[in-house]
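What you see is the complex with one protein chain gone and the rest in place.
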Amino acid sequence: MQRFLNDPDDIVDETVRGFVRAHADRVRLCDGNARVVVARDAPVSGKVGIVTGGGSGHEPAFVGYTGAGMVDATAIGELFSSPTAKSFHDAIKAADGGAGVVVLYGNYAGDNMNVKMASRMAAKDGVEVLTVVANDDVSSAPPEEREKRRGVAGEIFMWKIGGAKAAEGADAAAVRDAAQGAIDACRSVGVGLAPCTLPAVGHPNFSIEAGTMEMGIGHHGEPGTSVTKLGTADEIASEMTRIVLDDHDLPSGTEVAVLVSGLGATPRGELYVLYDRMARDIEDRGLKIHKAYVGDYFTSLEMVGATLTVMALDDERKRLLAASTDCPAFGAA
Amino acid sequence: MQRFLNDPDDIVDETVRGFVRAHADRVRLCDGNARVVVARDAPVSGKVGIVTGGGSGHEPAFVGYTGAGMVDATAIGELFSSPTAKSFHDAIKAADGGAGVVVLYGNYAGDNMNVKMASRMAAKDGVEVLTVVANDDVSSAPPEEREKRRGVAGEIFMWKIGGAKAAEGADAAAVRDAAQGAIDACRSVGVGLAPCTLPAVGHPNFSIEAGTMEMGIGHHGEPGTSVTKLGTADEIASEMTRIVLDDHDLPSGTEVAVLVSGLGATPRGELYVLYDRMARDIEDRGLKIHKAYVGDYFTSLEMVGATLTVMALDDERKRLLAASTDCPAFGAA
Amino acid sequence: MMASFPNAGSGGIVRDIAAVIVENRAYLSEIDGKIGDGDHGVNMAKGFGRAAERIAPDASLSDALSTLSDVLMSEIGGSMGPLYGMFFAEMSETVAQDTHIDGARFAAMLRAGLEGIEAVGAAKVGDKTMIDALVPAVEAAEANRSDITAQLREVASAAEAGRDSTTDMVAKLGRAARLGERSRGVPDAGATSCALILRNLCDGAARRLEQG
Partner (left out) sequence: MMASFPNAGSGGIVRDIAAVIVENRAYLSEIDGKIGDGDHGVNMAKGFGRAAERIAPDASLSDALSTLSDVLMSEIGGSMGPLYGMFFAEMSETVAQDTHIDGARFAAMLRAGLEGIEAVGAAKVGDKTMIDALVPAVEAAEANRSDITAQLREVASAAEAGRDSTTDMVAKLGRAARLGERSRGVPDAGATSCALILRNLCDGAARRLEQG
C-alpha cells in the first residue's frame, strides 16, 4: 500500500492540524485539547450545544461536520477508536452555551462508554447532557435488536437535523427528539469490495477474495453478513436498496432523503452509477426522493466500497434538512 | 481491481444519468444530447454563458461544477477523452443567453480541436464564442512553453472566477479576461503513488513500482517528470510546494487560494496531512493563505495521489471566489 | 488486373478496417497507456465498431467513409473524433463523384485526408504522431500514381515504416511531450492505428482490383 504517511503514530494529530488550518474560517482547535475541534462561533449563548465524536479514518466524518448549523464541537479518536472520555467532556464544555448539550454519536462499545463517562463529568460541572445514539446500520443486528445496531452514515442526517433544530432555538429535549427521530427514520447498508489498512498495522485487516464482496460490511471493515460473488453495479445497487427498504418498510408515497457515500477509494463516477440504479429501485417501491447526496461523506480509510442511507422525511425534517449550514463537509465550500 | 461496473461501454452514460438524477434540483440533461449537462437556470437571458467540458473519469469534474454562479453547460466525453465537437456545440447553445459564451477548458489535443470546431459551428449560428484554455500544470512543459502545459485542477478556480464574473453581469470580453487572469494566476502539480485502470482496458495503464512515486504525473496518468523514491508525506508535500512556488515566483505578501485534491483513492485524512505541511511551507515563503480547499475536487478514476494548486489573488478574485455558487461539487451541498 | 477499383460496393473495405481496429483494441490502448492515457484502443474500437454496424452491406467506399467519419465526429470525440473524422470526411468527399478509383484518385484521396487532419491538428513529421505514418504514405501514393498495384503495396509499407520510425522518436506534441527521453522506445499509438488503417485500406483495394 502506497500512501502519504509520516510516522503512523502522528497521523491523527497531523490530520486534525491540517484540517483546522484549512478551515480556520469555520473551525478552531479547543483550548488545551488538540483532539477536539470547535465551530468558530461556538458556544452560542442560549443555544443547545451539539457534540459528536468518533474514531479517525472516516474523513470527512466526524470532524468535517463541525460548523454553524451542524455540530458545535467534535471529539476525535485514534484511527477507528473512540475519543477519550476527556475529549468528549472537553467537547461538551466547548459546545455549552448554557442551554444544555446533546451528544449525537454512533453505537460502538468505546463511544458508549466514553460518552457515558463524559456525561457524568459534565453533570458534575452542572451541564445538562442528553444523548442520542445512532443505530442505522441494518446489517449489524436483526430488527428485534435495533439497539445493538452500529451507527454509520445515517449519523450525518442525525447531525444535520439535530444541528438545524438547535440553530432554530429549540430546547435540549426537542433537539434530542428531533435527532432521535432522524436516526429512527434512517436505515443504512454498506458493501465492501476491497479492505483498508491501518497504517500502523501495515497490511489489511481482512481480505476480500477477488471476485467476491462483503455485503453488510461495517465502517471499520467489520466483516459483512455475507460474502457473495461480486455482482454488477446494478446487482449490487439493487441488493443494497432491497436490504435497506425491506428493513425500513415505509408506506408508499413517503418522501425520502438518500445518501450514497464512497468508503474512500471508490471513484466518484461509480457512486453515480450505483445511485442511478438505486434511485430507480427506490422509486419503484413507491417512494419519492426529495433530496440526494452522492460523494465521500463517511469513509473508511481507503476501503473500496459504498454505503446507502435512506431517511424518511416529514415536513419538519424537510425544513431542517434545507436549513443553511456552513461546515467543511456539508454546505458551502 | 474490484469495482462497481456494469458494461464498461455504458459507464459514462450511467454516471451522467445518475448525476443528473441525484442533482435534478440544480442540473438537467440537454435536450437531444445525453452528453451535455446544463444548469437548471441556464440560459440566463442577458448573462454571458459559461461552458466547459472534458473527458470522464475526473468526477466530480467536470460535470459537478455545473450550476448557478459557475458553469452553465458542460460537455462530457468518454473516459479520459475530449467530448465531441457536437457536444461542445450543444453546450454552447444551451448556455447562450444572448450575451455570448465563454468556453473555459483544459489544454489537451482533443479538447483544443473539438472546441475549435464547436466554436466555428456556433459562429455560424451567430453566437459569439470566446475561449480560455487552462495550462496550470507546471510539470507538463517548461515555463518558456507555458502554452504547451496541460490544464488540471486550476480549471476549478478558472470556472469559479469566470462563472462569478459572468453572474455579476460582466460582458463576454470581461468574463474571458477574468478567467484568463485566474488561470494565469494558477500553478499546479500532481504526484502519483498508484495508477488507475480504464474499466474497458482492465489493467492499469502504467505501473508505479512499490517504493517509488511519479512526481509531475498528469490527470490521466500521463507519466511524471521524474520517478523517485516514495518520500514521507512531509517530503512529498514540501517537494510539491517547492515545484509550484518556484515556478510561480510570487512576491512576498501575496494572498493565495490553495486547492489540494485527491486523485480518487487517497483517503481524505491523508490530504489534510499533506495540507498541514504545504500550508506551513507556503507561509514560510511569505505568502498568505486566504482560503483553502481540501478534498476530491478533480480526480483520475481510482489513482492514488494528489494535486496542489495555488492561485494568486487580488481584490477582484477574492470577491469572485467568495461569491455564492450552487453546483454539486462546490458550494451548498 | 484492373487499373482501378469501383467505388460502389467497396464499403466492405471499411468494415474490414473496422474489424482490424476492434481486434487491436487492447494493443492500441496498451501503447497509448505507456506514454499517454491508454484510451486510444478503447475509443477507436468503439467508434469503428459502431460505424461498421451502420455501413450498409452494399455501401460504396465513399459512403462507408462518410459514415465512419460521422460516428467518430459526433459520437466519439477525443482527439480521434476530429483527426480521423476529418481524415475520412475529406477522403469520402474526394471520391464521392468517382465511379472508379485509380492510382491518381487514390493519391488525391489520401492527400485530401492528410489536409483534413492538418486543418485541425498542427503536427509535423517528427512530432511522434499519426502524421509520421500518414505523410510518407501520401508521398508514396503520389510517387506511384500510374501503377495502382505497386502504389497500394508502397503506401502500406510506407505507413508501416513511418509507424516504426516513431518508436525511436521523442514526442513533441500531445500528452507524451513532456516525457522527453521517457517517450522513446514505444511506437506512437495514433501512428500505429493509422498504419493499420492504411494497410487494410490498401489490401482491401487490392482485392477489389483483382475482382475487377
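Order of writing sets the chain letters: A, B and C. Residues in each chain are counted from 1.
Note that in this section a contact is a pair of C-beta atoms (placed from the backbone, for glycine too) under 8 Å apart; a residue touches a chain by one contact, two chains touch by 3 or more.
Since we're looking at a predicted model, the values are computed, not measured.
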Touched by the hidden chain, restricted to displayed chains: A
Touching residue (missing chain; options A:K165, A:H220 or A:H248): A:H220
Sole residue of A:S140, A:S188 or A:T241 that reaches the chain not shown, by the stated touch rule: A:S140
Listed residues A:D9, A:D25 or A:E283, member touching the removed chain: A:D9
Touch list for chain A against the chain that is not drawn: 9, 55, 77-87, 108-110, 113-114, 116-117, 139-141, 148, 150, 198, 200-201, 204-206, 216, 218, 220-223, 225
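Please note the rule applied: only the chains that are shown with their structure count from here on.
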Co-neighbours of chain B and chain A - touch as defined: none
Centroid-based (C-alpha) most distant chain relative to chain C: A
Gap in Å, rounded to a whole number, between the CA centres of chain B and chain A: 29
Where chain B and chain C are represented by their mean Cα positions, the distance between them in whole Å: 33
Interface hub residues of chain B, defined as touching at least two other chains: none
Of all residues in chain C, the ones touching two or more other chains: none
